[in-house]
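One chain of protein is taken out of this complex; the other chains stay put.
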Amino acid sequence: MKRPSLLGAAWLVLKKDWQIEWRTRARLTAIIFFSLATLLLFSFAMGPDIVTLRAHAPGYLWLGLLFASVLSLGESFRVEAENQALTGLVLTPVEPRAIFIGKVLGNASLLFVLSLVLLPVAVALYDVDLGRDPLSLVLVLFLGCVGISAPGTVYSAISANARARDVMLPLLLFPVLVPLLLAAVSATKFTLQPDPQEQLGSWLKLLTAFDLIYLSVGFLLFPKVAEED
Amino acid sequence: MTPILPLVVLALVVAAIVGHVAVPAVRPWAWKAVGALGAAMLVSLWYFGLYWAPPEQFMSDVGRILYVHVPHVWMALLAFTLNVGCAVAYLMKKSWVTDALAESAAEVGVYFGAVGVMMGSIWARPTWGVWWDWDPRLISTTVMLLAYVGYLALRSFTEDPERRATWSAAAAILSYVSLPIVWFSVRWWNSLHQVQSNPSTVDKPMVAVLRWGAVTMLCFLFVFIVKRYEIARSRQTAAMELPPLEAPRAEVA
Amino acid sequence: MALALEALDISKRFGARWALSRLSFTLEAGRSLLLTGHNGSGKTTLLRLIATASFPTAGVLKVMGYHSQDEREALRPLVGLVSHASFHYEDLSAAQNLTLTAKFLGVEQPASVVTGLLDRMGLVARADSPVRQFSAGMRKRLAIARLLMRAPKVALLDEPFGELDPAGIAQMEGLIQELQRQGTSVVLATHLVEQGQRLTHERLHLEGGRKVTPV
Partner (left out) sequence: MKPETRNRLIAIGALLVAASALGWIAFGSIGENLVYYWKPGEMIAQGDKAYGATIRLGGIVVPGSVVWNAEHTSLTFDVADSHTPGAPKVKVASGMTPPQMFREGIGVVVEGTYSASGTFTTNRLMVNHSNEYRAPDGGMSGEWKDTVSQADTK
């Protein structure tokens, strides 16, 4: 019997999350409609001024994603808490760090799909121009989704077993994500609007650095919270 | 020299707290002595800050809030650094001492930080014309406070002591790691608002009073943390004692 | 003779309550243990400690000679737990759940192993239905299939007879005896004392988290 390596096990965890998602499709559908509603609410709240809407579109887009991510992260660990499946994985045994990598990628991929779905909606509601630099835009979205998922996975593993879990997750997660959001909003802005001073590259580097920090710290911390003492 | 100074102060605070915790003989009186010193320094700080120091050239008397506002935020930063140190120590080797110290440091840090931000807001009103502004320092300090409020909420919502200790240690590390990132990122996001002051950009008498204020607050920081630590320990020990070897009679019957 | 279990003054606290208090006992490898006691007496907690799902607050627990906390990575492949929490993903089918475990364990030819186990536990007809639609008895069968795949040295069974039909109970007894023939130490927690004593060598009775002599 040859046990899978760290990355092999992570791949199995990721595939398992995709399988669950594919079988129910409930989570993706729910968060798509939730974030659609959020984006619509922003446009209602801001009124019909299309110039303001277009200028603030990156912010609304990321807030929509952030709110949806709380639901999606919570659900991702509700699945693991049901029947104590996460404990089952740890006892199989699967290395907790492999679970972390797999769960982060699973959550990030779901958010990334969501963000791609939201792009045409942003065109319709806020009249943004996607054609300017689509590749960089997709890269920004991807880096941002990974950045939300890395601390999100640690915190939702904690809050899935805590009292008042629905309050705990955003309370813990949002402050930590502030810098990532600032960077993601700015980077998105410069892919949707002209960027004569060429700031996009720096924001992308910054997003990459944030992702690296969150991923490595989460990687170190997750084993501590995944196992009961 | 400036970059090392906070570390030296941190080391002194840690040494003082460890000494207070470790040496039973000093426990009854040391905190009282430091508290009395702090109170005396506070009284003289009123004199130095309000009369002795010159008014600031543009903000006149309003600028005097500097002498309490800045030390408060410094103390918050010190306390949070102590907190993360304890969190790392706890994860490396479990100990109820570091857990209790982490809890008290975080709570005292939130107190100092909240008061510091409030004073900053009061200062902002006459100088900037608004209570609140998109300022890197305001945003980063507030985000820091929110992160630690979340930390304290997590602690109070978790009943099992082991889980509470482990989970909150993880939350403490993530919050602390995000601090420098928040600080740098909001700086760039709003950019160029201001650069850090250092002794060469502040007049000498003002530096002196500021340092006086910082030492005053250090005394209070020490007393608060030490007393809060004792409370945390006494709450723990009730739960920490092992059950008796033989079952109490009522339990068997 | 090597020891399968060695508990040295172990205690486990949840919040302010002691679920297990100052427990010491040993079990020789290959022998089986019956765990009895009322609801809330600490049986499940003890099984979870042995399975390394949780660790003692105080004291040392050794399973197959390994320290349950410090050497848990080496220990985990050797123990298997069938508990109230079935460890299954509700939205995956029975076959998917087992295949997942098989792949994590590195079983060769997982597909045929899984089919064989499902057949043995009488679940082949429902292999592709999600676990969410399973009855309690079917879940238990699936959990046992998972245990058999792991081929543990120490098998921990928490109320294995509950929720099973008479045929299932007979099969369960057969499986326990088969495990014992393979040299596995079975720790059996059940309220059915007579049935349990027939299947095991020793008995540990818990009351309020303490080891007591059964009355």
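Letters A, B and C mark the chains as written, and numbering starts fresh at 1 in each.
Everything below uses one rule, namely that a residue touches a chain if its C-beta (ideal position, glycine included) is under 8 Å from a C-beta of that chain, and two chains touch if they have at least 3 such contacts.
Because the structure is a prediction, the values reported are computed rather than measured.
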Which of the chains on display does the removed chain touch in the whole complex?
-> A, B
Hey, which of B:Pro6, B:Gly19, B:Pro180 or B:Pro244 is the one touching the hidden chain?
-> B:Pro180
Touching the absent chain in the whole complex: find that residue among C:Glu73, C:Asp128 or C:Glu178.
-> C:Glu73
May I ask which residue of A:Lys16, A:Lys103 or A:Lys189 touches the chain that does not appear here?
-> A:Lys189
For chain A, which residues touch the unseen chain?
-> 6, 55, 97, 189, 193-197, 199, 201-203, 205-206, 209-210, 212-213, 215-217, 219-220
Hey, which chain B residues sit against the chain that's not shown?
-> 54-58, 63, 66, 126-129, 133, 177, 180-181, 184, 187-198, 201-203, 205-206
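The rule is short, and it goes like this: only the chains that are shown with their structure count from here on.
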Line, ring, star, complete or other: which describes how these chains touch one another?
-> complete
Hey, which pair has more contacts between C-betas, A-C or B-C?
-> A-C
Most central chain, Cα average position = A
Centre to centre, by mean C-alpha position, how many angstrom separate chain A and chain C?
-> 37
For chain B paired with chain C, centre-to-centre distance based on mean C-alpha positions, whole Å | 48
Can you tell me which residues of chain B touch two or more of the remaining chains?
-> 159, 162
What part of chain A is in contact with chain B in the complex they form?
-> 151, 154-155, 158, 161-164, 167-168, 171-172, 174-176, 178-179, 182-183, 186, 206, 210, 213, 217-218, 221, 224-225, 228-229
As the complex stands, chain B meets chain C at residues 159-162, 238-239, 242-245, 247, 251-252
Residue ranges of chain B touching chain A (in the complex, touch as defined) | 91, 94, 139, 143-144, 146-147, 149-151, 153-154, 157-159, 162-163, 166-167, 169-171, 173-175, 177-178, 181-182, 184-186, 188-189
